[in-house]
Every structure is written in structure tokens, then in C-alpha cells.
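Mind having a look at this structure? Questions to follow.
A single protein chain has been removed from this complex, and every other one stays in its place.
The letters A and B name the chains in turn, as written, and every chain counts its residues from 1.
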Amino acid sequence: MSSCQTCPSSDTCYSAHNSTNDMYERTTKLGIPTIFDRWEAQQPQCGFGMQGICCQLCSHGPCRITQKADRGICGATADTIVARNLVRLTSHGAAAYSHHLEELAKTLKATAQGKTPFKIGDEKKLRDIAAVVGLDATKSTADLAIALADIILSELRKGSEEPLALLDLFAPPTRKEAWEKLGVIPGGVLSEIRDALTKTMSNIDTDPIDLLLTAVRLSIATGYMGLVGTTTLQDILLGTPSLTNSEADLGVIDPATVNIVAHGHVPLVATAVLQAIQDPELNKLARQAGAEGIKVYGSMCTGQELMQRSAGSARGFAGQLSNWLSQEYYVATGAVDLVMMDMNCSIPGLKTVADHFHTKLVSVDRILRMEGVEDHVDYEPEKVAEQARQLVKMAIDTYKKRGQNIYIPEYKAKAVAGFGVETIVRALGGSLDPLLDAVKANQIRGIAAVVGCTNNRNGQDFKGLAIMREFIKHNVLVIAAGCMSSAAEIEGLTDPAAAELCGDSLKDVCKALGIPPVLNFGSCVDIGRIGVAVTEIAGALGVDPSQLPVVASAPEYLEQKAVADGIFAVSFGLLTHIGPVPPVTGSELVTKILTDDIAQLLGGKVLVQEDPVKAAEEMIAHIDAKRSSLGI
Amino acid sequence: MHHVIIGNSAAGIRAAETLRYLDPVSDISIISEEDIHAYSRCLLPDFLAGSRSEREIYFRPEDFYARNRIQTIFGSKAESIDPEQRRVLLDDGTRLSYDKLLIATGASSTLPPIPGIDSPNVFGLRHLRDARNILKACAKARRVVIIGAGFVGLEAATALYRQGLEVTVVEKMPQILPQQFDTLAADIILQDIQAEGIRFVLGRGIKEISPPSVWGRIFSNPGCGVVLEDGTRLKAEVIIIAAGTRPNVEVALSAGIKINRGIPVNDFMETNVPHIYAAGDVAETKDVVTGQTGLTPIWPNASAQGRTAAYNMVGHPKAYGGMIGLQNAVEFRDVPAIAMGISRPAGADYQVLSSYHPEKNRYKKLVLLNDRLVGMILVGDIHQAGIYGALIKNKASVSRFNDLLLRDDFSYGYLAT
Partner (left out) sequence: MKQIMVDVERCNGCLTCTLACSAAHSLTDTIVAAMAAKTPARIQVMPVKGKAVPLMCRHCEEPACVDACMAGAMQKDPVTGIVTNEGNEQACVGCWMCIMACPYGAVTQHPNGKTALKCDRCRGRETPACVESCPNNALRFVEVGEFAAEKAAKTAVSQLTGT
């Protein structure tokens, strides 16, 4: 992309992945406009929006802060407008994560009542959590699950004045202290979202400081409910991930089979579809249609959820295609029969590409709708077994209409998935100590969570990959989640062979343990899993997360969920690198608070650095500073 | 002071109006063989197509001569020049004295020396009278054959097709627009014109034109035949020869002015004879791309030369900056195209950057030599023609943005920032 500084060739190159570049060449030849074309058409983009100083809330607007107008018509300053916009973004993220959690809680309850095809996947975790939240341990598994689901649902809905119980139970005490001091201990998430949306209406909360605190509050609520809560419930329901070998990149697509892509974030329908394709009757239908079988692939975070559980509830998973930016390109292979779109990240452009081929797009979540998509199989826990069969049949029917113009890039990479506290502890022989010892001995210099979306502003995954490579070269262990996981998988960084790219000491650790230097923690919601891991490490060392040699980076953040994630990481005490530059620079006050002052209050702060090598350098310097404070 | 201009088209008119702008008092005269207000030859196809009337192809307002106080000597041919006496002799015997003389006599259609070329209903297309005659002949015609698939031939073909005639274009080269466009570009444009319904015979020249039969003449149906090199016969009632032009140098010869193909001039548009200047299609100027002196028979160059000549005629020395000799913009149906400079490079020294999007009928080719843009072809999307043209003309080094040149958003902004 034109503003890219990653490498000299990136002016003419759109993606860090050969497969996606191949496919872009194909869509160009076929005359199908895709995201890279639309990006070009949008240039140049408005500087007011970029800086966050445009307000469209009331009909006096749009107002923007300029050299001649330092306030909006209502009197709002750049600080107010920027902070208010930021809270609105965070609210969206918090809302979407809450939706995900609510679907899970309902499903857990329905499963315990025997109404779904799912089975409780991790009874031990259910009992552990039940014990922490104080449920009667003598109850049956089903009753415990129902009780836990009810607690989650009530936690979601209770008032904003009632402190979140999950936070109280799971957050490090030092964090709670810091948050209490700031008055940002949140209540029920839905109430918090209501408060935030009310505050950000015109002329209600116009104090930039209070608005920023509101964003912090929302993000903490999101952290303990939408992130930690969702990850935990998903583990209880679908099983805690275990180490598993898989493959990633567009080359996994098999032209001979009926091909279904599970795209989005909520893996429930997709898991049911994986169960359904075991059915001999459906396989017979597929063979009658001329196919050799039926395969389910993953795209984005739903794919990550399936991949990390492919040794368990997602058995039969056929591999991960790619991340957000590649969705149009896998459809353009001409070999995808059905895309089942759950909650978020299905772009309207997908339909344009699907229309050039036979591909059927189906929404599988009642809140997802797309212009031109008429097939809705909206998830209902009680009906999902039948819904899954219906989707498979639709895919088989669509397969019959598949055209001859098929091109599948040859690229695919080996990927290891399923990392989390449990798998690491198991791999280390029952304790985190070997890992902590490696950190103390400076074999592992520190840990960096490289998470979040992919973003075309600098070309797909260029910055994320550059940062990951820089980290491991300097012996910083990387934990990946979300679209960054796909990026790492496709480029082989989650393959143990990538140890060769590490600095000497990290290379030794990876080789000794047989692990890749980028640990694939899963989907973006698995940032919660990272939160749990960091909490464990902090607990084991008896320090606050902000004292650890740990950093977070969302080098290619895209949408609102990532905004909530980013603010949560800062609130959790981590130095958090965010790229591209978020729309806050129009306010000196907000920029300064986020990138500087906030560290005194919360331990973490935002690092803005567009150059990936420099960004890694600055984060490594932070890691080193934390190491020396800890005296290690 | 008396400025005399021979020629009433792009160079002559631009010179005249510039003279008047620079010099409010001197006498200015324009001599023209045609007795008509200045009209645009480039618009003759529009006249042929019926989309513009005679008045609508005038390229200056009707009061142009009066307002600029220009004496018009129309319907008279300049027969010879006496440079000693500084006089022009007209065909009616009049002698016209000048202080400064501009020869802007333009060019004429080249008629190939083949049998039957002087048959009735065989026309060139250069003057309004040609167009009028063609229209008159076409009134009773069904089939037209156009010899030459250059710019004029194709314009005429589209125009007459729109008048409802069956049009066949014959070109001896294997592609259309062979002067400037490469085969790929020519092919895209060809597809576009063929889609309209015009027929093409490419790669075959003509051997002769067979005149109408006796019976044809008796029934006033003067259908000719065009015989191609391979013996193929094409029937047509009207034949248009669009096989190039040659500069009108006769009057210059009489003055002892040095002639190559046209009249070579220096940077100040002066001929080798004092007080006599030349501009337009008749003049040979230095091509900014090749450095060679030659004819550049296109409108923008003629205008610029006329304007430059005027400055020098009034005694304001002004050098002709040099123009890109070969450049042309075309749009026959839906697909606009522009070619400039060395668009079909021969040799390993040239670097060619190109992109082709068949689905959008878009083709772009940039030719570089030693980090400088020396030529280009744009088909389908021509919005960047001017900026590429400026790079070619100014011989600017493009090494700074070599890899960005082909981008669709490459703009003047890259040069300005």
C-alpha cells in the first residue's frame, strides 16, 4: 500500500501471503472488484475522520474541528469529540462480545437440559469454575452447567451499580485495587453498554476524562465477560483445546469435495455441521452429486476455534483458509460451495464475489444479515442438529451448480494449534515452572501477545508478521490470537520448524519442548485465554501483570471489538502497541492520556509506532525494563 | 508593418490572433485558397456524420476577423513569393507586400499512383469541399470503401457508418492505426469499431480502382470496384482515400526556401529565407523526444507553432519549446485511446511497463529509456495522458517513482510533492 514502510516492494503488493496475491491477480483478471480495489478507490481518506474529530451525532453536524473552528456548534472540543467517538467504538465491541457470550450461555444451558447435539466438553473446568463461583459441588454436571449459565446470564444483565462477580473472582487483586481507585469496576455488561450509549448521546457526558474512564469500564467488563467468560464457557461446552496439527492457507481447499466454509466467530453451528458431515446418509447424497465427500474449512476466528479443538469436538476439520482480508479470495477460487456466516466480520463485498460464482452465502446468526443474502439458518440451540443437516444439504445442492472456472493456489502450511494455560502446563509436565524458569533465566526474554485483526492500510499482515518475526528473533515468545493467528499459521510461524527463525536461546527452548515460537492461542475471543495465562503467571510470581515482561500488540486492528480489546489490555497493565494509528490524534489530551498519563493509573499504555521494527524495539525495551525491575 | 499569413487553419489562425494580441496596430492579412471562415479539419468527420453543420465546425466565432481587424483574402491562391521584394503573388495577379510572412499552408491528401485513382467518386478528405462532395456522392450510395485505417480513415468510416452506409476499411498494414498504436492497442480499438458493424480488410493494399461500367454511368450509378493486391474485388459507390498527407510546399519552393519533406524551421519558426516563417503541418520542427527534425502534423503542435511564430514576427524572440511529434487522441465509439512519442520501441535499451485489463478494455503501456519516459499508449482510460505527456516532454527522470508510474492514481501530485 502506498503508505507502507514494511518493505520496498509493498507499494505494488497487497498481501503478505502469496495465496492471496495470486487470488487478487485472478479476481483482477476476472474483472471482479475486491477489497484491494475498493481500498484504492477510497483514497485519499478524510483527515478529520482519521483524527477522530468529526461529529455527526446531532443535526447541527457534521461538525469537525479545524483551524478556524476549535469547537463544534454545541461547544464540544476535539477532546470531547474524540473521547466520545472512542466510547462509542468500545460500546460496539462490548456489545458484540456480549452477544457471543449470551449465545454460549444459552447453549450451555440447553445442552445441560439435553436439547442440543453438544455434550459438556470439559467437566473438570465446569467443576473448577463452579467451585470458584461458589456453586454446590455435589450437584450433577447438568445442574451445575445450568446454574453456571444462569449466573452468566444474570451477570450480563444485572445493573451497572452491581459489581461484576466474575471480575471479583478472576482478576488479580492488584488490578482490582487499581480499578477500584479509578472507580471503573463495572457492573452488568448490558447495563454498562446502556450507560455508555446514553452518556455518548449529544450533550450528556461531554467530559473527555469521564468518557475515557467509561471506555475503560466498558473494556474491563468486556475483558471478564466477553473475553474470559466466553472462552471459559466455550471450553466447558466444546472442550478445552489440546495440541493438534492442522494446515492453513487456501491450498487446503479440496476441489473434489463439497466445500463448506465456517466464517465468523461463534463456532456453535460450525461444530454441529462437523458432526453432521459424519452422517453416512449426507455423504451418500454428496457422492450422488458427484463429490468425493464433504469438507468443512475454517475462516477467521470460527476457524481458529475449530482448529484448536480438532482433536475433540471439531474432529474432521479440514483446515484454516485465512483471515478477514481473504474472505473474498477464497470464494473466488470457485471451489467453495457454501459459506456459513456467524456473528461478525462478513463483509458486504463477499456477496459481490459470490455472485460471480455459484457460492451460496448463508447467515447462521439472527443478527447477521447481508444485502442479497436470502438464506438464513439462524442458530437455535435446540434445533441446531437439524439446522446443520439443512446447511450440508444446501451445500450439496449448491455443489451441483459449481462451474468449471476453478483455481486453488497451491500454498499451504503446517500449523500447530491448541495452546492455552492447560496445554502448556501439560506439556511442561504439570507445572508452569519450567516456563517461568526459562523467563527468569532470560532464555525467554519476555512474552508478547500479538493479536487482533488484519488490516489493509499497510497491506494484509505485513506489519503483524514483521513484528512477530522481530520478536522471536530477539527471543521474545509470541502468543497469537485472532486474525494474527491465521497470518502466523499461513507463513509457517506456528510450525515448530519456525524455531529456526528465533534467536539462539528461544530456539533452544522451542526445540527442547518441540513447540513453535508463535503459540497459537486461537481466536480473537481467546485474548481472554491470554488474559488467564498472564494472570496465572503474575500469580505464580506474586506480582501485578503490569510488572511482567509482557507486552501486547494489535498491529493491524480493524474494528470495534479490537478497540475494546486494546483498552482492556491497557487496563490490564500492559504496554499495548496499536496500529494503524487509531482515530484519536485530533485530541492532544486524549492522545497524551492514552499514550502516556494512563500508565500511572493503570500500569499499561498505548504505544503508537507505525514502523514494525521500531515498534518491536520499543516493546522489547519495555520488556527489558520490566525484567530489570523484577531483578531477573 | 504588414503581417501576411498564408493559411487559414490551426497555425494561421493561432498566429493571427496572437499577432493581434501582441501588436494592436499593424496590418494582418490571411490568404486562403478556400473561401470560407476558418473551420476545423478535425471536425470534418462530424460534418460527414451529420452531427455538425458547416457553421458548427468553425473554430472561431463568426466575428473573429472583424474583431481582430484581420484582412481576409479568401478564394485566392498564393502562387509565388518574391523574397527580394517581399511580395506574394496571388493567382489573380495581385501582388501583396509583406514585412513578415508566415507560411501555414498545411498539407494535402496523398493519392497513391494506382490505375483508376482519378475515377469519379474517389475522394480525399482534407477540405470542406471534399466532405461536401462525399456527402453528395453518398446520397445515392450504399457502399463505401475507405483506403487507409489511420486516424482520418477510421473517423470517416465511423461518420459514414452513422449515415447508414455499409463501410469497409482497407489497410495494407496488418493492423489499424499502424503509425502510433501497437498491435494490442490497435486490436482493442478494432474490436470496438467492429462491434459497431464496420468491416475491415487488413494486411492487403490496393492494386487499382476500376471505374464504373458504361451501364453504371448511363443509369447514373457510378459504382467503382476496388481491386486488392491479391485480386479480391470490393464493390463500392464511394471510395475515400485516407492514405496520409504531404505538406503543401509549392509556394515555398518558389521563394527558394529550403525544403526537405516540409519546410525546416529553427527554434524561432524561421525558414532559411529572412522574414519568412513557417508553422503547422507544412513545417518541420524538432521533435522533443527523438531530437529529429520532422513533420508533426497534429493540431496542438500547429497551434503552438503558429503562436510561437507570431511572437517572433513581432520581434519578441521566443523559442518553440519543442513538442512531442507523434501524439494523438482517438475515440471512435466507446474506447478512448491516446498514443504519444516512441510508443512502439525497437531495441533492448527501452524498458516497457504495461498493464492490460481485457475485461475493462483497458491497456496502458509506458516506454522508458534511461529512466526517462519517451512514449506511451493509453487505451480505455486516458485521464493520465497529460501528466505522462509532461514527463515525456520535459524529459524528467522518473527513477524516483518508477514503480508507481503505472498506478491508476499516478498524478501530477507525485511530481509536485
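Note that in this section a residue touches a chain if its C-beta (ideal position, glycine included) is under 8 Å from a C-beta of that chain, and two chains touch if they have at least 3 such contacts.
Just so it is clear, the model here is predicted, and its values are computed rather than measured.
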Fill in: Contact with the hidden chain (one of B:S29, B:T271 or B:Q384)
B:Q384
Practice prompt. Looking beyond the chains shown, say which of B:H2, B:R60, B:K77 or B:R246 touches the absent one.
Written response: B:R60
Worksheet item: Which residue numbers on chain B touch the omitted chain?
Response: 10, 14, 21, 40, 42-43, 46, 52, 56-62, 299-300, 303-304, 307, 327-329, 331, 336, 338, 340, 382-387, 389-390, 393-394, 409, 411-414, 416-417
Discussion item. Counting contacts across the full complex, list the positions on chain A that touch the omitted chain.
Written reply: 1-3, 43-51, 64, 66-69
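The definition used in the following text is that only the chains that are shown with their structure count from here on.
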Discussion item. Can you work out the whole-Å distance between the CA centroids of chain A and chain B?
Written reply: 64
Fill in: chain B contact footprint on chain A (complex, rising order)
2, 11-12, 28-31, 40, 43
Discussion item. Looking at the complex, which residues from chain B come into contact with chain A?
Written reply: 357-360, 403-404, 408-409
